[in-house]
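Input: a single structure, listed below in structure tokens.
All protein chains but one are shown at their positions in the complex.
As written, the chain order gives the labels A, B and C, with residue 1 at the start of each chain.
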């Protein structure tokens, strides 16, 4: 199948290209970008300089070229996705958007993103988190790739939906810088960022309603999700730790059973042994998430944590996984399951 | 005043020596250590090789030498503090212990540290967090230096004691590796730790009862403190983010006023403007803590964060600050208020 | 082809397993290790926990198991390679040793490694750097995988063999920590290593004679190679910068032509444009080396630099590449050519 990638100048796009280079069924035919249009891919991204894509030039995002593709991935800002993607729908094409443009109902999008949605009839799109919404993916035309934090938070929380009580669910996220993109910012200057932990965005980070909406869809008491993300000093990887009040009678063993039941057969989710917490270094470069849960008996809370690579399972890898399912390709095709360690 | 430092082989001891080298009233007379006894300080710690202490040899911890000191700092494991410090009390000497040996009532110590306390009559000692318990310090014989996480958590939570509701208070801590000490461990191997975020210790980390006990002493609803610490990939610095259910009617402005009232005159606490969160890079090397608060209206939670240098305000610097107050020395004497940035 | 990996407890072994998991022709049948023998691979290396190897147990290095393998990779200390590998030779088996045991003639080995070689008749083995000694590899029984620094230094220097003059050739190496292995050491403690550049080993680092010997074999004036390696604060990746006196009349264009001629068709060597220097971040995770050269007109020196991933092109990847050539498999089989960026 021919595929197109829009947003080839950014980290998400580059990661799609890295992964698609080894995909057995998808072949990259068009790479579109903004500020880098006209340049060979190998010049923009020297880490791809030895791949067959190296001499291909990035084109401007032009629907005609992309119309020849069976699958289109958009790793673009949400404004750009809003502008480009509606015209690409139909004709049996699968479009996977990595931005936040189509994850929320239009009204919520307007509130949290501060702009008016221009294609409300397309929202919310199918949510491309296969472990939790696999059945909705086959044949989907528009797939909203989840945010990296929601992916991790939902993989951690999903098995607990029936086990936690009403009350604040605290989601503490810690992500490497690559999730913030390739643009230059004072707080991403290496000298500033290197030895730095920085909470940001709270209490109005846009991933908050996304986590709440999807957890509610799973039956969880999501009204009071309180999310605080932090930039931590590394390039890739992410850990999300969720703490929720526990229903009476629920034990640590009960939590662990729920997690094991949910993920026992999942190729991309590893449930860790009791007493072990996930570490981001074990999943960097892989489409794999590590999950663990425990009960804090003293506080009567459930603690659930998930580690993943924000650019793979949290973005490009998961988008390919969703496209695999949507197109009837083997779900694991082209996706690394071993991390790059150390 | 002559001072002694026990535990001179570790990071806490080394930081005491670095800071005491510039103290106007305290003069290091004895440095005692374990595995490095007999070696010159400049060989053990080349960063001190150009200081006057460089050629002084580390001695074994021997009460006689230390008895000539007016102030003794112990940066030792809690077992060692338990063994050595009771014999040093009295004679007007000020002893500041950086370990957990004397922070909790003996029964709680036994439960959380897993050994029987051998000097229960000394517990709990005066808690050496001057901003919150300053009045108890003058003339104190035994001061328990707070843990780094409790220092940050309590500086963030203290002003909120009357403003938060019953229910879980989630304390998410992120610390650099130096808090874990100088001993060799697989998870502190540079290749493993470098790009890694790792939750650990939850739900039974020993700082949990310490945070709860002290927050309760301030009048806070501390019964359900749920604490999850994380190692993040940097050497120094720490951020603690606390999320607590909010009492009805409390607003963001109300929280900010409470913080400003509490810390307006504190030389070592900087309250950040609304909308700004503390970043650890701004306090590395300094005895300064940065604090900020906000309300998550949607979840009805208070979010309170604090950044500090775990080895300075979280350990050695705060110990000196407490000793300053205890001995009638100017509270800021010898303590850096500017961080090393970038 | 069935393959065995000895040294599965270390970083080199783990990297072999990561790469071999995706190899189309080699199938891992036996993984032998020392301190981790008896444990499942997924427990020892959680980054492999989602791979088919996860539940396989590491065995002790036992020749009988390994005798069923057509290819054996040894990522073992040189003493262990010396002890185990001679018994595995013959029967058409290809043995690739990643240690220094068989790279040098026995007498040189004795001098630089400080122990007596016990199989001098096997030294020097075929040097497994395919770009420079490809013709010697097909059918080789014992292949000495080059050191990471020699790989980078030789890829940079090889095209210059006839263009540089007698006199010191200065090789300045900068490597991430993973090259130093998984063992615990004070200088690899994360808190110490994190913000640290540390020259080490000079002037007697064991890679010195290896660089000199192989550069001499290429016709270079190698008598005065002077090598200074440095640990730099990152986990993976390596840059080697070589500076050599230039022959009269040689220009920058001449150097660049020589490099382009040498590497024009190499799948794993990318020659950078004039004015660009290689950066390690572009090759992490890949079996690709980036090379660039320039003339310092003022000093009349040639400067040649190479960046690679010390665990891939500098170790495990190159070993597989050499085994591919030795066994008649496609040279690029199973080897990543795109780096993990950022």
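By our rule, a residue touches a chain if its C-beta (ideal position, glycine included) is under 8 Å from a C-beta of that chain, and two chains touch if they have at least 3 such contacts.
Just so it is clear, the model here is predicted, and its values are computed rather than measured.
Peer 1: Touching the hidden chain in the complete assembly: which of B:18, B:224 or B:256 does that?
Peer 2: Touching the chain that is not displayed is residue B:18.
Peer 1: Given the contact definition stated above, which residue among C:89, C:228 or C:333 touches the chain not shown here?
Peer 2: C:228
Peer 1: For chain A, enumerate the residues touching the unshown chain of the complex.
Peer 2: These residues of chain A touch the chain that is not shown: 11, 176-178, 180, 182, 184-186, 188-195, 233-235.
Peer 1: For chain B, which residues reach the chain that was dropped from this view?
Peer 2: Spelled out for chain B, the touching residues are 11, 14, 17-18, 21-22, 45-51, 178, 195, 235-236, 267-268, 270, 272, 279, 281-286, 288, 290, 336-342.
Peer 1: State which residues belonging to chain C touch the missing partner chain.
Peer 2: 167-168, 170, 172, 174, 176, 191-200, 202-203, 208, 223-226, 228, 230, 232-239, 241, 243, 245, 277-281, 284, 294-301, 303, 305, 307, 342
FYI, only the chains that are shown with their structure count from here on.
Peer 1: Could you pull out the chain whose C-alpha mean position is farthest off from that of chain C?
Peer 2: Chain B.
Peer 1: Count the residue numbers both chain A and chain C use at their shared interface, divide by all numbers used there, and answer same if that is over half, different if under half.
Peer 2: On the two sides of the chain C and chain A interface, the residue numbers are mostly the same, over half being shared.
Peer 1: When you take the mean of every protein CA atom shown, which chain's own CA mean is nearest to it?
Peer 2: It is chain A that sits nearest the middle.
Peer 1: How many angstrom lie between the centres of chain B and chain C, each centre taken as the mean Cα position?
Peer 2: 45
Peer 1: Using Cα averages as centroids, what's the distance between chain A and chain C in whole Å?
Peer 2: Result: the chain centres lie 35 Å from each other.
Peer 1: Show the residues in chain C shared as contacts by 2 or more other chains, in ascending order.
Peer 2: Within chain C, the residues that touch at least two other chains are 11, 178, 195, 235.
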